[in-house]
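Below you'll find the structure, written out as structure tokens, and then a few comments.
A single protein chain has been omitted; all remaining protein chains appear in their positions.
Then we have chain A:
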Amino acid sequence: MNGSLGRAAAALLRWGHSAGGGGLRRAASSGGRSAEQLDALVKKDKVVVFLKGTPEQPQCGFSNAVVQILRLHGVRDYAAYNVLDDPELRQGIKDYSNWPTIPQVFLNGEFVGGCDILLQMHQNGDLVEELKKLGIRSVLLDEKKDQEAK
């Protein structure tokens, strides 16, 4: 666990300058707030996150942790919605997922949890597997290979 944390920290440094892929720019107001509309919103992209702040400038440590975990895995093409810009969305998404806090993470339209659960999935390897199901190859797999080759 310590080793993987060390690696994570190193990777964080490397990724520090590469924020802002195309997917990240798609952050936008969702318009309506009905369950159907939120349903469409979370299903529109394979990876959808609701944050306080933006991926480039998270306004909360827990939201930042979600951004950093996705970055570690090389997930760049995801939709991020800033709930601080949109009070209706902030409440709407909590009601939709029956989850009282932000951040919230959706994979393939399915609610997976907040920061604690994503961190847990990162640490126990589940996140790599879940991303694989979405056709996203975690870059941590390649890093592991590199290290084994050395």
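A few notes on this one:
One rule holds in what follows: contacts are C-beta pairs under 8 Å (C-beta built on N, C-alpha and C of every residue); 3 or more make two chains touch, one makes a residue touch a chain; residues count from 1.
We take it that contacts and distances are computed from a predicted model.
Matching "ABC transporter G family member 23 isoform X1", "RING-type domain-containing protein", "BolA-like protein 1" or "Protein MAK10 homolog" against the UniProt entry of the left-out chain gives the name "BolA-like protein 1". When the whole complex is considered, the residue among A:Lys52, A:His73 or A:His122 that touches the unshown chain is A:Lys52. Residue-level contact of chain A with the missing chain is found at 52-53, 58-65, 84, 98-101, 111-117, 120-121.
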